[in-house]
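One protein chain is absent from this view; the other protein chains keep their places.
What follows is subunit A.
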Amino acid sequence: MKQILALLCTLAWFSFPAAAQKTPTPKVKSRPAAAGGVVVGKTIYARNCLTCHQADGGGVDGMNPPLTQTTYVLGDKTRLVKVILNGLQDEDIDGEPYNNVMPAFDILTDQEIADVLTYIRSNFGNKASEVTPAEVKAIRATNRK
């Protein structure tokens, strides 16, 4: 409950400046916009990813891989975006088997995928660069299942 309250507070905190900034400025790399994306990313995470990968991104032993410090999350963005678009199963993550099935999340928009991946790559102790909607769009265009 506390976490939900905290999330709501952070949402309220960020959503005003983020919304205010989105309309006037065209497409400039600005910190607040990225932070807004991360907040949206957190809600997308809660709705689609949290049950399996858990609130702390630590995953579940032998079932759902952690999102902390794995090459899948921190490494090649194309591979990472394709995991979201196509789902993943029967694959070891950094040498560890995980037996659950990840479904495809290709119903998410380019923006949503960019937001949630940016959130994951900059949380749970991760410090990797953001993923942009343009990158997701390009990968989706060439994605073959």
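As a convention for this text, a residue touches a chain if its C-beta (ideal position, glycine included) is under 8 Å from a C-beta of that chain, and two chains touch if they have at least 3 such contacts; residues count from 1.
Going forward, contacts and distances are computed from a predicted model.
Missing chain, UniProt protein name, picked from "Response regulator", "Selenoprotein B, glycine/betaine/sarcosine/D-proline reductase family", "histidine kinase" or "L-sorbosone dehydrogenase": "L-sorbosone dehydrogenase".
Within subunit A, the residues in touch with the undisplayed chain are 3-4, 46-48, 50-52, 54-56, 58, 60-64, 87, 89-90, 97, 99-104, 107.
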